[in-house]
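Here the complex is missing a single protein chain, while all its other protein chains stay put.
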Amino acid sequence: MVEEDTEIDCVLRPMNCEINLLSRSDGSTMFMQGDTTIVAGINGPMEVKSQKMAYDKLSIEVTYTPLTGPAKVDDRLIETYIRESCESAILVSLHPNTMICINLQEVQDSGGLLACAINASCLALINSGLSMKFTIAAVSCMIEKETGKIIMDPDNTQLKNAKAEFTYAFDSINKDIVCCHSVGRFSQSEFLASVDKCKQVSQFIFDFYREITKKYANTV
Amino acid sequence: MPVDQKRINGPESSVPYNIYIHSEIKNKGIQPDAPKRHDGRSNNELRNIFLKTGIISQAKGSAYIEMGNTKIICSVFDPREVPNKTGYCVQGELFCEFKFAPFSHHKRKMHQQDAEEKEYSLILQRALEPAVCLQEFPNFQVDVYATVLDNGGSALAAAIMAASLALANAGVPMFGLVTASTVGIYDHTYLVDPTDTEETFCCTKSVPGTVHNHGIIIQAALPQHGQISEMFVVGSVDTDTIVHSMDLISEAHKDICPLLEQCLVKTVFKTFRPNIKKTDTK
């Protein structure tokens, strides 16, 4: 058991973060998980076009720009994940008839892009000072093809041997599942095992959020 | 051609396999002078028509029509304000969109509306507008969407009928029902309600340089008032032929109109006595 605990300590790739990177945004961050890097910027709350206006809540618009080429169908899915996850975290009824824009730019992808994007947008939200119900932390993991072992936060080389890949996002209060995405085929027990493990690991990300906020709190 | 970033794209170019079918097998050929048509009908005979209303629960009114292999679904929505319009207009508008499903055609259709579909949308609008009491909803538009699921010929005529049924089903005030039918002309042969193979056959000229009659006539009418709302001709047809085909078409309208009326009566029965069908089957 002791062995496993030490294992969990180093399962995540090193995280790095720079806050207030963009001067024109209301909240911004550059977030790195291993080599996977995302820049996120948040604008708002601001005026909204009448078409997209929601009279009882804040509407959220997410724009994700891939590294090369124009935004494709694939990126729409990432945008949906981020929009719906953030919507659950932000106190949307506090700002009716307004909107915020979350803009994400992929800088480098070496595995776990979706998790990194969710974490980056959550950090940017913290930085923007919007009131939130809770913070969210996304963790990715994979099941190795031969051994059936669960590997946390895999990079691209590890992903080549993956049987299945998961991305989960948890809330900071109950550690319940906010969003869930999977690749590949897997059994129910494998799924439950991966949820458990990711849930444990998500604490490291929440701790990281705390650390970052502490560090930058006096400069904000 | 620019790549459509809003859809999942296949290879840059692909060809249908039909073009590689040996021409001997492919060209069964249509004999214009044969006593029976290739599906066993006589020249003046219509295909069987199946009609149903109210199949799209999310729409205000909807209709489904099947004429032989042609299958069309049509829906009508609540009036809404005409977008991007300034000023007041005494009359309401109809907005019609006619679309072939990508798999409905011999050759795969693209997702965007092509020129043919745009033209058909306009014809659909022109055919329906005289039948709708547009003054009842000034400054508003009613949306009519028709989608061809399977094109077995005479799709536009079927779409016009489906749309008029859907409008009636939606409770849009109308002067009368609109019926439409198609005649394919090849030389001296008149093919009422042509199939898709007959349509292509009628559109091609047999001997280049001769003055053969060939073409397709589509006519929409309000048979309850004896009025014609729209007529559309493609090909090269002389006046006498047009006059003769008008007679044929008006005969067809007389046959079709009771079908539409019956279908609507059934719908009315269903809404007022929803249990009637259950007791019938028992």
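Labels for the chains are A and B, by order of writing; each one numbers its residues from 1.
In this section, a residue touches a chain if its C-beta (ideal position, glycine included) is under 8 Å from a C-beta of that chain, and two chains touch if they have at least 3 such contacts.
The definition used in the following text is that contacts and distances are computed from a predicted model.
Candidate names were "Ribosomal RNA-processing protein 43", "Ribosome biogenesis regulatory protein", "Glycosylphosphatidylinositol anchor attachment 1 protein" or "Signal recognition particle receptor subunit beta", and the UniProt protein name of the unshown chain is "Ribosomal RNA-processing protein 43".
Within the full complex, the chain left out of the display is in contact with A, B. Among the residues B:55, B:82 or B:246, only B:55 touches the chain that is left out of the figure.
Touching the chain that is not shown, out of B:82, B:101, B:203 or B:233: B:101 (per the contact rule at the top).
On the side of chain B, touch with the chain left out of the figure occurs at residues 4, 6-11, 13-18, 20-22, 25, 55-59, 69, 71, 73-75, 77-78, 97, 99, 101-106, 108, 111, 143, 145-147, 149-152. Where chain A meets the missing chain, the touching residues are 73-74, 76-77, 79-88, 134, 169-171, 173-174, 176-188, 191-192, 195.
As a convention for this text, only the chains that are shown with their structure count from here on.
Per-chain Cα centroids separate chain A from chain B by 50 Å.
Note for the complex: chain A touches chain B at residues 70-73. Across the interface of their complex, chain A is touched by residues 5-8 of chain B.
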